[in-house]
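The structure appears below as structure tokens.
A single protein chain has been removed from this complex, and every other one stays in its place.
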Amino acid sequence: MNLSIKLPGLSIKNPIMPASGCFAFGKEFSQCYDLSELGAVIMKAATKEKRFGNGTPRVAETASGMLNAIGLQNPGVESIIRDEIPFLKEKGVPIMANVAGRTVEEYVCVTERISPYVDAIELNISCPNVKEGGVQFGTHPQLAGEVIEQVVQVSHVPVYVKLSPNVTDIVEMAIAASQAGASGLSMINTLTGMKIDPKTRTPVIANGTGGLSGAAIKPISIRMIHQVYQAVDLPIIGMGGIESAEDVLEYLLAGASAVAIGSANFKNPFICKEVIDHLPKTLERYGFSSVEQAIGGVHHEKAGSHLLRS
Amino acid sequence: MNLSIKLPGLSIKNPIMPASGCFAFGKEFSQCYDLSELGAVIMKAATKEKRFGNGTPRVAETASGMLNAIGLQNPGVESIIRDEIPFLKEKGVPIMANVAGRTVEEYVCVTERISPYVDAIELNISCPNVKEGGVQFGTHPQLAGEVIEQVVQVSHVPVYVKLSPNVTDIVEMAIAASQAGASGLSMINTLTGMKIDPKTRTPVIANGTGGLSGAAIKPISIRMIHQVYQAVDLPIIGMGGIESAEDVLEYLLAGASAVAIGSANFKNPFICKEVIDHLPKTLERYGFSSVEQAIGGVHHEKAGSHLLRS
Amino acid sequence: MINELMSILSHEPLAEDTYCLVLHGKMVHEIKEPGQFVHIRMDGFYLRRPVSISDYDPLNETITLIYKVMGDGTEALTKQNHSLEVLGPLGQGFPIDQIHANHALLIGGGVGVPPLYSLAKQLRRKGVSVTSILGFRSKEEAFLLEDFEALGDVHITTENGTLGRCGRVTDVLSEMAGNCDMYFTCGPTAMLKAVANDLPDTPGFLSMEERMGCGIGACFACVVPSKDEKGYKRICCDGPVFRAEEVVL
Partner (left out) sequence: MINELMSILSHEPLAEDTYCLVLHGKMVHEIKEPGQFVHIRMDGFYLRRPVSISDYDPLNETITLIYKVMGDGTEALTKQNHSLEVLGPLGQGFPIDQIHANHALLIGGGVGVPPLYSLAKQLRRKGVSVTSILGFRSKEEAFLLEDFEALGDVHITTENGTLGRCGRVTDVLSEMAGNCDMYFTCGPTAMLKAVANDLPDTPGFLSMEERMGCGIGACFACVVPSKDEKGYKRICCDGPVFRAEEVVL
């Protein structure tokens, strides 16, 4: 079974990567399995300076999901280049750097510094957990376009734009990214949510709101990818609630070319490897002979073509 | 324990109502318990003419939730007035009519006809499952304002506007509703989602997309109500994933004055009654002596006031 | 209709991926006729699962279900051994009291076979002769054969030919049609349609399936177009059993 896939900047042996922020820089999970088994690693967000992030509690449990408001805690781009990337390079796994910022300048600066050391950039204009930057770039097509354009100009590697689902029209955002020169899309970041503890009468998360992830959001992500696949000619890295090889197939059929697994790493730290192991059999069971063949399958099927069925 | 609450048009003995579309017109559930136990009944959407709705399958299961694309099937406003409302009147339960339409004229016409027979109108500008009308009114503040204004003018009873969560800025929509003369808000309708069946390589729901409801969406609804409560001075009927008296309390604390229970009626047809029965003890356990006292509690608490704690 | 925590008296494999589940509880006293169904709730699943009542015994207060593993829910069902939260009995079954026939033809496909079993028994009790055509994918997936044989002639078809005639139920239908004055069928919608087309002049009843939300008529998930003025029927409460001429397949 051919699991490999070629994406801008990423020639990966399988379509499975850990999602940004759910895998730090890989060291912890390298106790669980050999990171070279992964298609790629998407690193935790990098900002220019180190950030401590939000107060605690930073996570809360919800029905089939969780809220988080880490607040982009990270050691800063220089430390990531110096202390984290060499470890991943040594493991021989393709690397995607998740870039965040408060201002266009910060996005540009971080990309300039980090892009020579990685295979692709995931531009995080969609983090709901920081007051400035982050999500406002991700909800206004024009602001998004501006930051993407400048980042693309300075980047040494292809730029994937990570879209926020907290918008009225996801297609409009995808088009803005495409027009601004993005090489791919990463969909989706978390949905803004809140949980209130009746005992304390305050939000459980110290930040008040947090980002909702996990199985609960999968239908929303699948819908958005399905919409965007039809409207924009960019490869999509799909994510949101993936927990099994069947879920991966659902994302491929909707239009994703590869996927990222986030919160499920907390349930089961071996999940990425397990999904990779199950993927060939799963594709086979549903009549596919490669990952490539499944991508966008639901659109082909809808068009009445049964060509994809082997 | 005082569970009663006074809202525009609705003096209800407890804050629990079945959500629109999940209870039809009450006949089926009257086999389960006496409908007069409910705070009020929100009827299924009414349109001018009868509608058959979408193709089947119309529902799909998701993690801690479900998708539906019923497509506003209903017998039309005249039949509802003639064949359905008398039954509810006889039960002695306050009635809210959910009004839908393809055009401003249809919304106006349905409201004109039905409002003399009910206690309040829930204006459904947020149904994601019909091609025209429905959700586009619910995602553009200006379009929303226009239809609300006209409906308010003809309505004999207070109008609650049901907001769609599929927007970038829920506060903007709430403000538009308030300025257009709404007496209250109903939050939230479903989030647009999709599920794909890898066996058939097609969406499970015949309509393609469907509306996501159930426990999965509760954090999103709580967040939106929390936002809107601070920004707009209108009572809010909260809904989305309510399954227990604790959930009701979470909604009250976030800022809802009453709540509606939707999909959970399918899991457990006795749910509304059970939640009503548990509510007094639950309020008491967390130190409240009435429903009134809990409304918006999280905002008071945040302001440093511990007055609400008994 | 009640929501009952029913105890599981037995739960055994019956054929490949097919299980027979015997439940005990008061619900049995509310069953009106064969062909009604129950709606099963399980932890971890947001929607209930509808399953037909295959047989029931008011004396011993038991309800028998026969189901096939089709996905995660029915897979999880196989692991239940103690008790089950069941809503039922639901819907309209075969109107056994109003049926006047001499010779009934029963046509069941796969898990459409179970609801016909209790019907067959009750038809026989009324003195109606019963001929059954039961279709399965393979010999391994076939079940209830002897039970039906005890009640009348049985014709088996399997898709792979490992038992009975190779083919589908409709392949033997024409041969049988002349003998019967009423038919009863349950199975996939495509099969119901084929059967109804093949027997245009015989009065018949179809038992239908559709994805369900509430199971009690309130959500309009399970509609099928109908020929009356209203234009639709809800499978969960107007059905699942319909006269063949009522619905548009």
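Miscellaneous remarks
Labels for the chains are A, B and C, by order of writing; each one numbers its residues from 1.
The rule we apply is simple: a contact is a pair of C-beta atoms (placed from the backbone, for glycine too) under 8 Å apart; a residue touches a chain by one contact, two chains touch by 3 or more.
Everything quoted here is computed from the prediction, not taken from an experiment.
Counting contacts over the entire complex, the absent chain touches A, C. If you put the hidden chain back, the residue from A:N98, A:T139 or A:S263 that touches it is A:S263. Checked against the full complex, the candidates A:S4, A:Q73, A:T202 or A:S244 give a single residue touching the omitted chain, namely A:Q73.
With the whole complex as reference, residues 43-44 of chain C touch the missing chain. One chain is missing from the display, and on chain A it is touched by residues 21-24, 27-29, 31-32, 44, 50, 52-53, 56-66, 68, 70, 73, 75, 204, 214-215, 263, 265-270.
We adopt the following convention: only the chains that are shown with their structure count from here on.
Minimum number of contact steps separating chain A from chain C: 2.
Distances from each chain's CA mean to the overall CA mean are smallest for chain B. Chain B and chain C, compared by their mean Cα positions, are separated by 36 Å.
Spacing of chain A relative to chain B, judged by their CA centroids, is 33 angstrom.
Annotation for chain B: residues 62-65, 214-215 touch two or more other chains.
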